[in-house]
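These notes are about the structure you will find just below.
Only one protein chain is missing from this complex, and each of the others stays in its spot.
Letters A, B and C mark the chains as written, and numbering starts fresh at 1 in each.
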Amino acid sequence: MQKPTVENLDTLEPNTWCKGCGNFGLLRALKATLAELEVPKEQYFLVTGIGCHGKLYNYVDVNGFHGIHGRTLPLATGVKLTNHELTVICAAGDGDQYDEGLGHLPHAARRNIDIKLFTHDNKVYGLTTGQTAPTAIQGYRSKTTLHGAPSPRLEPLKIALASNASFVARGWVGDLEHLKGLMKAAIQHRGFALLDIFQVCFTFNREQTFQFYRDRVYKLEDEGHDSSDLHQAWTRAQEWGDRIPIGLFYQENRPIYRDSLPQLKKEALIKQPLAPKGLEKLLKEFM
Amino acid sequence: MQKPTVENLDTLEPNTWCKGCGNFGLLRALKATLAELEVPKEQYFLVTGIGCHGKLYNYVDVNGFHGIHGRTLPLATGVKLTNHELTVICAAGDGDQYDEGLGHLPHAARRNIDIKLFTHDNKVYGLTTGQTAPTAIQGYRSKTTLHGAPSPRLEPLKIALASNASFVARGWVGDLEHLKGLMKAAIQHRGFALLDIFQVCFTFNREQTFQFYRDRVYKLEDEGHDSSDLHQAWTRAQEWGDRIPIGLFYQENRPIYRDSLPQLKKEALIKQPLAPKGLEKLLKEFM
Amino acid sequence: MQQDEISLLVGGEAGQGINAAGFLLAKSFFRGGLHVFGSIDYPSLIRGGHNFYTLRAAGYPVYSHWDTINLVIALDALTMKRHHKHVSKDGGYIYDSDRIPADHHDIPTDKKFLCPIPLKTLQKEIGGTPVIRNVIALGATLAVLDYDVTILEVILRENFQRKGDKVVEMNHRAVRAGYDYAKKNFSNEFTYQIKAISKTKQNRILIPGSEAIAVGAMAAGCKFYSAYPMTPSSGVLHFFFAQGEQFGIVTHQPESEIAAINMVIGAAHAGTRAMTGTSGGGFCLMTEAFSMAGMTETPLVVMLGQRTGPSTGLPTYTGQSDLLFAIHASHGEFPRILLAPGDVQESFDLTIDAFNLAEQFQLPVIILTDKHLLESHYTNDTFKLDNVPIDRGKLLPMTPYKGEKPYLRHRYTDDGISPRLIPGTPNALVHTDSAVHKESGFQGDHCEIAERQANKRYQKMPTLMKTLSKRDTVKIHGPHDAKTSIVSWGSPKGAILEALRILHKEHQSINFTQILYIEPFPVSEVEKAFQGKRLILVENNQTGQLGSLIQQYTDYKINYRILRYDGRPFDPGDLTDRIREALK
Partner (left out) sequence: MQQDEISLLVGGEAGQGINAAGFLLAKSFFRGGLHVFGSIDYPSLIRGGHNFYTLRAAGYPVYSHWDTINLVIALDALTMKRHHKHVSKDGGYIYDSDRIPADHHDIPTDKKFLCPIPLKTLQKEIGGTPVIRNVIALGATLAVLDYDVTILEVILRENFQRKGDKVVEMNHRAVRAGYDYAKKNFSNEFTYQIKAISKTKQNRILIPGSEAIAVGAMAAGCKFYSAYPMTPSSGVLHFFFAQGEQFGIVTHQPESEIAAINMVIGAAHAGTRAMTGTSGGGFCLMTEAFSMAGMTETPLVVMLGQRTGPSTGLPTYTGQSDLLFAIHASHGEFPRILLAPGDVQESFDLTIDAFNLAEQFQLPVIILTDKHLLESHYTNDTFKLDNVPIDRGKLLPMTPYKGEKPYLRHRYTDDGISPRLIPGTPNALVHTDSAVHKESGFQGDHCEIAERQANKRYQKMPTLMKTLSKRDTVKIHGPHDAKTSIVSWGSPKGAILEALRILHKEHQSINFTQILYIEPFPVSEVEKAFQGKRLILVENNQTGQLGSLIQQYTDYKINYRILRYDGRPFDPGDLTDRIREALK
């Protein structure tokens, strides 16, 4: 089938994101990334959650599944284990992934399931009209935190590092070239990859705006960060304030979950015949 | 009511744990801890999950709720916010808390809900006959990991540290005095406390036995660990192998969730009258 | 021409403030003493797309919006196109002529009253920001309808007071700009004009179901509300956040619905009144703990706001497809109560009753409602807040325990209801268990205990049925001796009452049996209502779920089924036609 191009990855679906939404940049970066890789369109599988981010599914013309809120990871795992020739990408929201679906993340990470998780981290629940997300910065005001979010935010990168994720990165929608590089690296990484993306919710988040990030982000690679050093990664992941690092925090090569399954050594499950031979011997045990 | 003593904390319920189970030690340490504190029995509230650990509920005569699998934290949060005069303790399993209920842990931690989580970390699903738990060590063999657990284990302390938990500790059932000290410190800590307890499953876990731990554990306090230093805590939490640290990894004083609720400044919710005065003004807005 | 009644639609993109504009208009009529019903239709997106607010105002009670529209206020071209087929023959349009050139709106000009207003131009003239355009359009609308514009001005002043005089002044100017422009250009031309009846504030409210439920819950003493956002249940959550604190209520947004319900069970067990709210998918996630509430006999109140399913479905549209799910939700068998309000008064009343029943019978109660009721604006007498009944059943005071020793949380009693103690009460301990437990609440892994405790839980039924028999479990609207009865539940009530009004004018012998307390099913009340009647079932779902219950519990057969399951509520006009068809 077609090799993806930025054009042929377009769908005819009307885009319903707000004008000014950071999702547009993210979409652009994703399409550009896929267009640079040699994988044919039908070999991609995109799973999205429920939220504004979930609509991404409608705008990228690859195989796609718009799942339920918070469950991209297990659904993607099922797809990947069934047909590991597919490149499986999850687009999740911060409410979606870090609230409802948080329990799946450390497990997908430690198992090193070979799927890519791109989180649209806009620090609000966009589609449900702006409630506070778990990544919202302490003090953030919304209709569900009138006096400001009372608790420190959830820190996805730290959670991922604590869960032995083999690829941990952060990008933002204000630097698409950089974001594209991270997306590409994530896709090319053999194993689980978390790419948390600062995605500006133009409508509801009046604090973490483009300007907010532009004033603060710096690139790890510009400061000689060694992404093979877990210790450095952890230290960098703590940084928050006037300077916020983006880039590849950590990457490690270790066996993926599939490597533990001899059934999948030769070919993908989907390529194998359904009805197994020799089942009779199972019944012998009961005779 | 009565001040707890080791004797009056006993119930008449028949104990159904296996002979040799590490839970007995844990139970003993818990009763001894409560007996040393000045809180009357009726001011304790114990929430347990489903698993062998969950039966603890039957053996400690304080208020108790044997909840469902994986949900001690939210249930305990509801109890605590309603009556914050109660000392609320959760006894969870590793399957219970770190598989089914994992999603609640980072949130309870970052919110600093003033409840205590004691996890019976036996590295197996005891009550369901020995399946591999998420904390099982890579390579661990059971009926659900015949070739050995393929993935690195989930590391609760690292997850807790990554979630800004204000109290992170590890004990083990082979040193009850030490364990008691940690339980006491956790209960006296103002805020969320995770105390992960190596609890030997005598029946199913033939690898992480008493001897296994006895050969490996050392006490942080014996090595001058500074539990106010997050960085040190993280470094120690990585240690695993011939030497495994137990003790208080990290403790920090920061506001608890309740501090953000002016409603609870004066007295516990349960002490306040149900039907509020002045509701008429709400309806005025609709006139 | 003065009319008794008018039906309007305000339409545009999401983000244009359609809901707010529609509501301001609704409020203007409401404050003028008219009865108003307003309903918002919006897709699941934040900006763009197509939103519209439909409202009806009349000199007599109105129970529903109406698809047939007399005047469309169009803030974009799509609005004109989309709703054209629903505009009455003598109807018309007010539209933003700066945005929608005359050759672009696709409306056959000969047929309709067209009132182009250059919103952008006027906005610039008065020196306002774009958000003010809606207000200009509203001013124009009131001019065309010849309605007292000062009422809107008062409302705007109230609304914007806290934002300062400048904002109030700007709004005032906007209203006047629209009003004057329309008066000057289209005065007295439009068929539909309507008059305010009264200008003094009355003891009436214009309120959506969400707020009716929230206020009901607060009045019932709900002190703890924890819910994960989900349309259409979020309104209640937002209201609790905005208003709860001042009344000493704790409101919480947890990490998931599973957390929400477990927290609420914890809070209720700990002795306060607690509630959660959600919609279909969220309720799914709650079912496991719902069963635990049944097993531990914890008084639990869950508001289930239905939307179009299955799965994510149409998140912002309505439906009634979760009735059987809610009645049968969760593994195992335990008694529960399901209440289905049909309007805001019932929302308020049944919510209060939900809390009382939950505590009296120590079991979970579901308030089953839907997007249409939760998010539409109803005109109602204000709710009575004095003497709200609060009956906590067998809850013991927190004073040192002096009852039978030892205290047994799940003690066997004649009516199956055990005295309930709040943990923390001196001289007693409270034990409960999601597993089979003994009277003490400690685990009892014995078959005999399982059976006895199961019997205990169902032993509540006779008392419960007796208690419920004193409630209006079933309401009959219209003549009791009618030949035909429309059978329904929940939010279709409004459209059905409207249809009934028309059918009665046509001298049809028909009434409406509304079932409010659906579980336990009020068999004898329903059978009494059905006696000798032809039955027409009306439900906002695909399979006629109430019909299934009627088939199960009674010997009556549904003769005709009118179902709608496209996400939209019933339109009284269309519904009347379908009932007429059924009556043939």
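Here is the rule we use: a residue touches a chain if its C-beta (ideal position, glycine included) is under 8 Å from a C-beta of that chain, and two chains touch if they have at least 3 such contacts.
Please read all numbers here as calculations on a predicted model, not as lab measurements.
Colleague: Omitted chain: which shown chains does it touch?
Modeller: Contacts of the unshown chain, counting the full complex: A, B, C.
Colleague: Would you mind spotting which of C:311, C:469 or C:531 touches the chain that isn't drawn?
Modeller: Checking each option in C:311, C:469 or C:531, the one touching the absent chain turns out to be C:311.
Colleague: Out of C:126, C:242, C:450 or C:502, which touches the unshown chain?
Modeller: Only one of C:126, C:242, C:450 or C:502 touches the chain omitted from view, namely C:450.
Colleague: In the complete assembly, which of C:134, C:171, C:287 or C:376 touches the absent chain?
Modeller: C:287
Colleague: Considering the whole complex, which of A:5, A:58 or A:129 touches the chain not shown?
Modeller: From the options A:5, A:58 or A:129, the contact with the absent chain belongs to A:58.
Colleague: For chain A, which residues touch the unseen chain?
Modeller: Residues 1, 11, 13, 16, 40-43, 45, 47, 50, 55, 57-58, 61-68, 71, 73-83, 85-86, 103-104, 107, 261-264, 269-270, 272-276, 278-280, 282-283, 286-287 of chain A touch the chain that is not shown.
Colleague: Spell out, residue by residue, where the missing chain touches chain B.
Modeller: Counting over the whole complex, chain B touches the hidden chain at residues 16-19, 50, 52, 55, 66, 68-70, 95, 99-100, 102, 125-129, 131-132, 134, 143-146, 203-204.
Colleague: List the chain C residues touching the unshown chain?
Modeller: Looking at chain C, the ones touching the missing chain are residues 43-45, 49, 258, 279-281, 283-285, 287-288, 290-292, 294-296, 306, 308-315, 317, 319, 321-322, 324-325, 327-334, 433-436, 445-448, 450-451, 454, 458, 541-543, 548, 551-553, 565-568.
Note that in this section only the chains that are shown with their structure count from here on.
Colleague: Per the centroid of Cα atoms for each chain, what is the distance between chain A and chain B, given in Å?
Modeller: Each chain reduced to its C-alpha mean, chain A and chain B end up 31 Å apart.
Colleague: How many angstrom lie between the CA centroids of chain B and chain C, rounded to a whole number?
Modeller: 41
Colleague: Touching at least two other chains at once: which residues of chain B meet that condition?
Modeller: Correct list: 103-104, 107.
Colleague: Please set out, as single numbers or ranges, the residues of chain C touching at least two other chains.
Modeller: 245, 255-256
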